[in-house]
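A single protein chain has been omitted; all remaining protein chains appear in their positions.
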Amino acid sequence: MKVDIKMTRAPLSSRGVSVADGRCGALVEFAGVVRKEEGERIIEGLDYEAYEPMARLEMGKILQSLAGEFPCASVEVQHRVGLVPAGEASVIVRVESKHRAEAFGLLAAFMDRLKADVPIWKSVP
Amino acid sequence: MKVDIKMTRAPLSSRGVSVADGRCGALVEFAGVVRKEEGERIIEGLDYEAYEPMARLEMGKILQSLAGEFPCASVEVQHRVGLVPAGEASVIVRVESKHRAEAFGLLAAFMDRLKADVPIWKSVP
Amino acid sequence: MDSVMRVLFFAHLKEITGTHSADISTEGVAASSLWSLLIERWPALLAHREGTRLACNGIYAEADAIFGNNDEVALIPPVSGG
Partner (left out) sequence: MDSVMRVLFFAHLKEITGTHSADISTEGVAASSLWSLLIERWPALLAHREGTRLACNGIYAEADAIFGNNDEVALIPPVSGG
């Protein structure tokens, strides 16, 4: 499984899902987007802080540990750090796989693990 | 839940997932892509035939029936008909929701139901 | 033209019947009778009866449905979209 992990302060970019490697029948892109409402408050954005070397390492380990159960062709993760304005993506995950079941499975499991174990913290600035 | 269903002979277009409505925290785009390999054969593409009025109706009914369990803000479905070259998307589904769980749930359930009940047929030309 | 039922064929059923649609004059026919009528005309349809669902005016029909004039009845073999 090809894995690509990027952490950046710049806005994340989506490649879209209209064309894929001809061996893959499923392509999924997921974006986690900062909502304007945090509880009862209207916010301008969220500030993301990361322990970057460990965050990369941990994301790689999580993906490798999921590759057996959900064998996909490739996974790209982009996570933004610093201030992310409301309406923009804090994380984008793109998965290509032969069939959709493993792409959906990997994506859902990865997001659960990301939110449980990857050293990234958000706060209202 | 806003629902938009499109069937077209033209290549499908993906809007990407980098920006969303500020009330939505999750944005997913899924593409089902024609694979170069169909069993042992290498194919140029697949031909999709649809009973279009019923296909639209059925997709709308499926989405409405899933909206209770998976309340999402919006769902857009594009399904291509006619010849779809290998490497190109035959279907693109875009879901926006407050949290990711309902977007993932709706998408997976919709694709299962689409493949079971929507009157569309593919064949090797 | 206003007292005719149209029957639609898709995918391999279209090849078996050699047509995308057939008009049938009838005052009203149950699903099972419609099948008999179609199989009489195209015996090769028999092998596909199991697994093929009927839809009436774009909605899957119940097993005990009665189809009437002006209805558009479609034979829906196993689908494979997506």
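Note that the chains are named A, B and C in the order they appear, and that numbering of residues resets to 1 at the start of each chain.
In this section, a contact is a pair of C-beta atoms (placed from the backbone, for glycine too) under 8 Å apart; a residue touches a chain by one contact, two chains touch by 3 or more.
The shown structure was predicted, so the numbers you read here are calculated from the model rather than taken from an experiment.
Hidden chain, full complex: it touches shown chains A. Checked against the hidden chain, the listed residues A:K6, A:R23, A:H99 or A:K122 yield one contact partner: A:K122. Contact with the chain that does not appear here is found for just one residue of A:M1, A:A55, A:C72 or A:L106, A:A55. Listed for subunit A, the residues touching the missing chain in the whole complex are 32, 48-51, 53-55, 57-58, 79, 90-91, 111, 114-123.
The rule is simple: only the chains that are shown with their structure count from here on.
Averaged Cα coordinates give subunit B a centre that lies 27 Å from the centre of subunit C. Rounded to whole angstrom units, the spacing between the C-alpha centres of subunit A and subunit B is 21. Distance between chain centres (mean CA atoms), subunit A to subunit C: 48 Å. Multi-chain contact residues, meaning those touching two or more other chains, do not occur anywhere in subunit A.
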